[in-house]
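Left out: one protein chain. Kept in place: all the others.
== chain A ==
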């Protein structure tokens, strides 16, 4: 009888373990839904690596080999970091130096609470550690505690928030999550009933009686649901509402504060702008330039994100190889830039062609070729506002040579800069074909598209610019419906048109040249001081020419663009010598003529300022989410700590094999009771304490347990250890407390 019971217990345990593992695997797939959006909204994420790392962590935890668990996870973490950030060969002294300097730098930043200064390396490290910890936490939640509800709810909340507020589309994720969650519920409820011994422990029966029917039902419902017509959302999209609310707050404060919610990233373009002439920086240069900050490559149909792998090069001395173009005919110039004290981003603005920056307060500079982001690591918080010097080679491309630029685009350029969303309407492509009909060379095609807008009654407008609806494409809407918009509309449309013709192009953000506020010219050179305000924020286009590189173009009506290509009409070779001042004045006038227009365009640029700080904003959103997630998990962990502890104890002692185990289990129980306010004094005998506990719990279990334990301890009666009643009492009390 007893043997039979034992056998049954064992069987039950085995089934519990098996089902627990099912749950844990399910939790892994749910957790993947957390990682996926990160890749979409972050710009420095190598999704596969994270997925692989998460898989590793879960697998190792599942194997329950504590000895190998830690080293394997650590090695995995180091490998991921190495692949992502460290260029040096792993294990070399250089490698250790790099890692050490990263760690020490971030350590000091942490100490100083300079959250914004933390490098991607360190943030990735933190994310990996978080994945590691979560793999443990989910192990306890799912495998040991068999609690699934909380995490499922959290996952749904997270993914829906991501879907609502970021470019991430959770359409399929939601389906996946439903399937996983319902399966998890099915397993979890079975396990719960198994624990309460309501059911016969037979996995076979469970599989046939519960699991299989639920899978079939689920498959049926998913199929039906997937193919059934879907009603439009009943609630309006909350994003514009929040945006406008944030806008009001921003206007109310009258400060150039960063707007949260508005243009949080470029993934949703469109909408109106408020004007903001807060100065951003002053620049002293001999020529008016656009000021680059970054580029983006991925057009979502609503806006822009970046999918290029950020590969930050660090440079201590300020020599940057941004790999923009290869051209011999350049003028080497220099400029000085000084940020105003309320700038909200810490990336550097720089003219096209920059090869050297010298910021007096920077430790070193990180820059990424693809995104063109240059981020110095500053000595202190206010370092940003020190003036810094820039040297740049300003090229003078000739249209002829651009026309002659033939050959294939490099594979990477094709890979990243020809992307178009599947949802792009066909007519966009047709229009591109139509515009460029008869144009032979890439340059001519680009030139035709650049000028298409001004020649076809497109208007510059900053108010009443719509945000595309759910099934509308941003470019399609602009080209065919509204034909009115601001720089984002023009630049994005040009790129999409180009890409539909397989011409690689990318989206550049930064500022226009600004206004001259002082003439510093001397006899020997022209020199002007420009003031650039938020109104000058802008976006334009760079097109790739094989053998030459990225060449800027300006499709937006009323903007002059970079002066890098000689006369468009090839009848005249440009001479680059004394032109700037003249041009300067011309442009000045031009600018004044366009003043009202400019003002309007300025409005868009408030948004663009955001773009300036966008990357960091993006990642700060992620870090905020990650932090909230971490804190949330901690809070939940804290709130459920007793339950966790109970589970942990019972998991740790599935039976009492020897007196040592019994002794440890009994003393864990004593400690647990102590935590719950029933502390045994050290001069208190166990019997006496047991009475006290029983009084509180209104039972006799502790007394009975203690009598049995005493028999082992003081009588050396080791046969008692294996007694099932002893174990049952122990477990019962733990649950009861």
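Following the convention adopted for this analysis, a contact is a pair of C-beta atoms (placed from the backbone, for glycine too) under 8 Å apart; a residue touches a chain by one contact, two chains touch by 3 or more; residues count from 1.
Throughout what follows, contacts and distances are computed from a predicted model.
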Leaving aside the chains on screen, match the unshown one to its UniProt name from "Amino acid ABC transporter permease", "Sarcosine oxidase subunit delta", "Menaquinol:cytochrome c reductase cytochrome b subunit" or "MoxR family ATPase". "MoxR family ATPase"
Given the contact definition stated above, which residue among A:55, A:466 or A:659 touches the chain not shown here? A:659
Contact with the hidden chain, among A:113, A:341 or A:716, goes to A:716
On chain A, the omitted chain is touched by residues 658-660, 663, 667, 670, 682-688, 710-711, 713-716
